[in-house]
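The other protein chains are all here in position, but one chain of the complex has been omitted.
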Amino acid sequence: MPAQIVSLVVNGRSQEFIARPGSTLLGSLRDSLGLMAAKRGCAQGSCGTCTVLLDGAPVPSCLVAVETVDGRSVRTLEGVARDGRLDEVQSAFIDGFATQCGFCTAGMIMVAEALLDRDRDPSRADVVEAISGNVCRCTGYEPIVAAILEAARRRRDRAPGAAPAAAGAAPAAAGSTG
Amino acid sequence: MSYRADPIDKTFFSAERTDDLAVVGTVVQRSDALGHVTGRTRFFEDLAPPDLLHLKMFRSQRHHARFSNLDLAAALATPGVVRILTAADIPNNLYTPLKLIGVGPDDEPILAEDTVRYLGDPICAVLAETEAAAYQAVGRITVDYTDLPAVFDVEEALAEGAPIVNEYHGRNYFSYEGHHCRRVRFGDVEQAFAEADHVFEWRYQSAPIEHAPTETTGCIVVPQPDGRLRIHSDTQACFFTLDNTALILRTPFNKLRIVGGTVGGGFGGKVDVVVEPVACVASMLTDRPVKFVYSRYEEMQVSSPRAAERIYIKDAVRADGRITGRKITLYVDAGAYARHSPYGTTKAAAHLPGPYTIPNVWVDAHCVFTNRTPSSAMRGFGVTIADFALESQMDRIARALAMDPLRLRLINAYRDGDLKAHRKVAEGTALVEVIQKAAAMVGHELPEAYRRMSSTSREATSREGA
Partner (left out) sequence: MITAVRVPASVDAAVDLAARGGWIMGGGTIVMPQVNTGAVGDIELISLRRAGLGGIQPDGGSVRIGAATTLAEVGEHAELGFLAAAVHAIAAPSIRNLATVGGNLFAPQPYGDFAACLLALDATVGIAGPAGPRQCPVDELFRTGPAAGELVTSVTVPLPPAGAWFFHKAMRRKLNSAAIVAVAAVVRTDGGVVTAARIALGGVAPRPVRAFAAERSLTGRPLDRAAVAAAGQAAQADIDPADDAYASAWYRRRVLPVHLRRALLADPPIG
């Protein structure tokens, strides 16, 4: 059974590992590289918990035969915070109670990152479409949508060169529910 | 963005209130949110012990059957397969989770001996070096089934001559200290029906509901240097799991350690002890870590759903809307095994007739066995579906009487000091105030007499009413 050496750039770092036929990008990230943020939820591409960015585009990593993406670049949740500083999406998720059990969170944050990388001012409908492949059984989605819109606002308001504000630092608008 | 942090409305029940709430009403960040947004929260499957074996289950393809000629040869010959466990490998192959609180009988095998009772009942467990090899081997197992008559409907299961689903009970209902159901008897409902201005009777039916958590059921069992087993599980019920597993393994309780509490969605669906015991046996017999995690198909088809229920409610109602008698027959479809359903059915019985003071109440709540997937807990276990039926009934009565459904409920709501049907005195009731406040919030007009009602005292009931 011919295993292959696969190279990927993961969160900016070159990685190499051996992949047996049938290995998925998800399985390789978790089992070969120890990157556990992307989750196994369905193995069918329906739940979105395995979502990572492949050359910047969100994909269900459980459906990617890893040999077919040899040499490409992957971004996972582990690569979002910089030097331990949470980015605006992560902070907004905390501030907006957009997590409960946490199992969908990695996938949700990655699709949000991809959305905000292409669109600095998404509409609510844009956000809803962006997360339409991600299932959350806990929050009812509204806090997640609100958190992504808030993250977009915070990122637009951030002065060039400044670091993202920490969770809880942004002033609350009186009486608003986000 | 801000989360609601309205001050607490202290005008309700002010005489009973001590003003010492320091946290309720404030905004407090979740302690686990940081781990979730950085991906550092460790769910059970995020453990990666070296030398891990994968367990995949071969399950019944029939609803009710005897089986024989289980042929494991092709499966065992599959490259990567290490061992296949059958019923003979389980030290104590019969249990029921509630045995820990003295509820019996044991009625559920960990691995089927010669009989399967629902589609998906586990028969044997393949252990392999890779998940793919385990799945491939499962696909190569063959067995001969002799179909037995099956029953899928609660009333058909209780009818004369119905096939027996679970011979450990010997009848298709759970026996409560010799009684065929949970019973509530309060006053005389037949007298109430005789004297009523109206008698309304309707039937309610719910389907099983699958929790569908984004994380499926599973565990990883790791042998420890001191000879113990450490179980990493996404169960909601660590101690149920620990203690039942010890009884199944016939091992002292202190030989097991369970690491849990991080659940990727439970909602009551991860309270059964379905993966840990067999994974522990596998780990003991191979001296290797073993992972057993449900596929999405297993989570949908095999894992316990909320029970389907059928509920008949017959009410004696006065012209002024006061309900004077309520007779309820409720059937919980426990599926093929009891699990927690006897407890859920008890909760249902205790919850009836709902938050209303009704002087005559009769309840029979049956825990019924059928050849469906064994059901178990889900949010508001035992109570939620009963509430669907009860509140639908209230709305239908209101419609029949051409009465505001909120006023109907206010008339009948229990007050402090009322005796409930199961002989507990109601205290701390607040249904009246909740309805009044909700009506005010949505601009639903209530006449003054209804706005003056209070949970702490019952105004005179009157035929001249509001």
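Structure notes:
As written, the chains take the letters A and B, and residue 1 is the first residue of each chain.
Here is the rule we use: contacts are C-beta pairs under 8 Å (C-beta built on N, C-alpha and C of every residue); 3 or more make two chains touch, one makes a residue touch a chain.
From a predicted model like this one, the values you see are computed outputs, not experimental measurements.
Checked against the full complex, the one of A:5, A:18 or A:63 touching the unshown chain is A:63. Contact with the chain that does not appear here is found for just one residue of B:116, B:132, B:282 or B:389, B:132. Across the interface with the omitted chain, chain A contributes residues 1-2, 4, 21-22, 24, 43-45, 48, 51, 54, 57-60, 62-65, 67-70, 111, 128-130, 132-134. Listed here are the chain B residues that touch the chain not shown: 56, 131-136, 138-139, 295, 297.
Going forward, only the chains that are shown with their structure count from here on.
In terms of their C-alpha centroids, the spacing between chain A and chain B amounts to 33 Å.
Touching chain A in their complex are the following residues of chain B: 1-4, 29-30, 32-43, 45-46, 48, 130, 132, 211-216, 263-267, 293, 295-296.
Listed in rising order, the residues of chain A touching chain B in the complex are 20, 22, 30-31, 34, 36-44, 46-47, 49, 76-78, 80-81, 86, 89-97, 99-106, 109, 135-138, 146-147, 150, 167-168, 170, 172-178.
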